[in-house]
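Take a look at chain A:
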Amino acid sequence: MTTSPGASHPAAGETALAGSQARPPLLRVEGLACHFGGVLAVQDATFDVRHGTITGLIGPNGAGKSTVINLISGSTRPGQGSVRFNGDEIAGQRPHEIAHRGIVRTFQQANVFGGLTVLENLLVGAAPWRGERVSAALGRKQAWSATQSGLLDQAWDILRRFGLEGIANDYARALSGGQRRLVELMRALMAQPALLLLDEPMAGVHPALAASIADRLLEMRDAGMTMLMVEHELRLVEKLCDPVVVMARGTVLAEGSMAELQSNQEVVDAYLGGGGGG
Partner candidate 1 sequence: MSRGGHRARWSAAHGARLALAGGLGLTLAACAGSAATGGGASPAGASATLEIAAFSPFTGPNAPYGYFQYTGCVAAVHAINAAGGVTGHHFTCTIVDNRGEPADAVPAANNMVASSPHLVGIVDGDSGLMSATVPLFNQAHIPDLSAGGDVQFDKNIYPYFWRTTPGDDVAGYTLAAYVKFGTGFTRIAAVFGNDQAAQGNVPGLVSGARHLGLHIAVSESIALDQTTYATEVQKILAAHPQVIVTESDPQTAGVLLGGLKQAGWTGPIVGTSGTLGIDYDKAAIAAIGKAAYEARFVRIIQYAQQSGLAWQTWKSALFAAGSLVKDPASDETAIYAELPYDHTTMLALAMLAAHSTNPVTFNPYIEKITQGRTVVHTFAQGKAALAAGKTIDYVGVTGQVSFDKYHNSAGLWAAENPVTNLPEKLVSARDVTAAEGH
Partner candidate 2 sequence: MTLLLGIVIFGVYSAALLAIGAVGFTLQFGVTNVLNLAFGSILTACIFAEYGLTGHSTNLWIAMAVGAASGAVLSLLIGHVVVGAFLRRGATGFGIAMVTIAISLMVQFGLEAIQGPDILSYSAGSQATMNIGGVVLSSGQLTTIIVAVLAMAAVQVLLRMTKFGLAMRATAADVSLARTCAVSPARTRAVTWLISGALCGICGVLLGIGEGSFSASTGSDFFITLAAAAVLGGIGKPAGAMIGALIIGIVSQAAAAVIAPSYKTIAAWVILIAVLVLRPQGILAEFAADRELVA
């Protein structure tokens, strides 16, 4: 039923960073299950996300891809199963606790703080909330200009990298859908995440912009960032993701490179042969 990770696709290991096979995976999902009412959304999902990869998560509508992202990020509580991050069990923890660990996500529908400026959106995403003390907040000792200039620099740096410093002080609600995607992505980067969960980051984005986002993601991967990405557009998946996990009807069908999967009859029957994501 499930594919045993690490054994079935030696090719993936070759494309990953050298030595990653020796290291335990960054994220290990085992036997994860979740149901809404009587409907099983995810059953017995098992796969790994290894360091430095963009692991793809594909499958037909209703396969349970977004639910898996929700389960990992804590938005939804799993019924059973295990999610280990850097060896620690995180299944069932609350979203902000999981975020504290360095797992940051984006949403299917680009989610921005409309009432905050682009720059402020980025700053909210900055990681070191854990250092925030209530007393400090009340005493207003942490004015941006003083101790957090480092964060400001980081935010401007990301904005420049995305070529968006021109809209830094615009309110996010005034942005186009594509721009919101970018803001969301930049906000996620502010946290310097150990694992970035991307839920269809290109959906509804103008193709030119989508290509630009793809380039950014590859840059990030090359810089050592690990990502788990749900995506329907198979050409993008092929360009970005290795390995790719295929889900159908709530369970993991297969795992491997796109080339491998395209030769897997079961996968082709269940998904690829159906003409891609609809």
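As a selection rule, all candidates are chains of the complex that A comes from, given by their letters.
Criterion: contacts are C-beta pairs under 8 Å (C-beta built on N, C-alpha and C of every residue); 3 or more make two chains touch, one makes a residue touch a chain; residues count from 1.
Computed from a predicted model, the values in this text were never measured in an experiment.
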{"item": "Touching candidate for chain A, same complex, options 1 or 2", "value": "2"}
{"item": "Complex interface listing, chain A residues touching candidate 2", "value": "73, 75, 94-96, 99-100, 104-105, 107, 111-116, 120, 123-127, 129-130, 132, 134, 136-138, 140, 142-145, 148, 173, 187, 191"}
